[in-house]
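Here the complex is missing one protein chain, while the rest keep their positions.
For chain A:
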Amino acid sequence: MTELSAHLPQFQHGQLTENFPDNHLSNTNDNSERRRHDNSERRRNDNPGSETNGQPQNNIQQVVDQDEEEDEELTLKYGAKHVIMLFVPVTLCMVVVVATIKSVSFYTRKDGQLIYTPFTEETDTIGQRALNSILNAAIMISVIIVMTILLVVLYKYRCYKVIHGWLIISSLLLLFFFSFIYLGEVFKTYNVAMDYITVALIIWNFGVVGMICIHWKGPLRLQQAYLIMISALMALVFIKYLPEWTAWLILAVISVYDLVAVLCPKGPLRMLVETAQERNETLFPALIYSSTMVWLVNMAEEDPEGQRKASKNSTYDKQAPANQSQNGDAEADDGGFSQEWQQQRDNRIGPIESTPESRAAVQALPSNSQTSEDPEERGVKLGLGDFIFYSVLVGKASATASGDWNTTLACFVAILIGLCLTLLLLAIFKKALPALPISITFGLVFYFATDNLVQPFMDQLAFHQFYI
């Protein structure tokens, strides 16, 4: 699941208004101030501003068109940057998984199956194998659905402690136990002599720093690196313990499930994202990879007491100029407005006090989206499940394909192109979209096509040393 801040065009009293999380409008224009006020009061049906609006309607329309164009231009310009910001971690995760699969034989050795996939695939007939893998996939998907619904229910009823406890236990397991096994297998492969004390020190430090970075605070790059590492570890576990046909079926079914869960109105993931947006909270950092820091309203807050005093009693007069304070330095008493600006404002609207209370009141108003000022700070988020399943696909391709590197490369390119297309759709539709379906579909198509069609062809060409 991916998300980006939403721009929702709305019709209010026959005018097309748009909600902008950051303001590109000219502040000296009276109409634009009026419209920005409309944005902040979009939930209220009355529009007191339109009565005092003496300017003609076409001015508003021109400014709206200009802003739509600017917005679109910005989106497309920084869209490319966002795509690259996601390519790098996805590529890194896949590279780690493929490198491990190719070198450490532990992850390609068959050592049993998970309890979620109880039916074996070592059967006599193909029909039996197909049936077993379908049953395995069904059980796995039901487990995933039940867990997701449980998570959403817990989030909706604000059982944050339970969710945090659950996430902490699972990251403990990943960061300590699975990485210990991984380290052990890497040492075995390269025949490195190691003692338990050193390993204990390494794993302890790795795990504790990981827990702190993921669940609390830490440098952004370190947090991103840890999220990539735990996704890779989880993907390796799946690659090892899922039998072949089951794995492909699970990938196919989970991309359908992702599509349904994120796009249907009653889908659990959509409800999760919408609830988080309503409450203006970020989703759990342990489940989402974010490419930048998220700037919240609270970061500009300077006086929590002032905010409490003047919470909901703001009037129209105080709000319009107070919007500027989000740009300026909120520490000075005058809100950062220069004298000339204040005189200009007084001439146009009338004398208005910009006090800390009024500014805090505006900041306390609910806003639908992240209020980051700089468009570059608006990063893109990708769920860790997406990382895991992309890496499972590429890892399975490199582990079991007869085409080896050609198939791996083809799947890799296909997944990245799918991600690219998903981000393009995200830039167009501007709401949370499932990141799995397109990439996994391309990946599966390219895997089976490359393995069965391209590989014999390339093999024959290489045998005769022909180049195309």
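Here are some notes:
The rule we apply is simple: a residue touches a chain if its C-beta (ideal position, glycine included) is under 8 Å from a C-beta of that chain, and two chains touch if they have at least 3 such contacts; residues count from 1.
Everything that follows uses one rule, which is that contacts and distances are computed from a predicted model.
A chain of the complex is left out here; the name its UniProt entry carries, from "Dihydropyrimidinase-related protein 1", "Vacuolar protein sorting-associated protein 29", "Gamma-secretase subunit APH-1" or "PITH domain-containing protein", is "Gamma-secretase subunit APH-1". Only one of A:L151, A:I214 or A:C420 touches the chain withheld from this view, namely A:C420.
Within chain A, the residues in touch with the undisplayed chain are 24-28, 69-70, 72-74, 76-77, 80-81, 83-84, 87, 103, 105, 108, 375-376, 402, 404-406, 409-410, 413-414, 416-417, 420, 446, 449-450, 452-454, 456-468.
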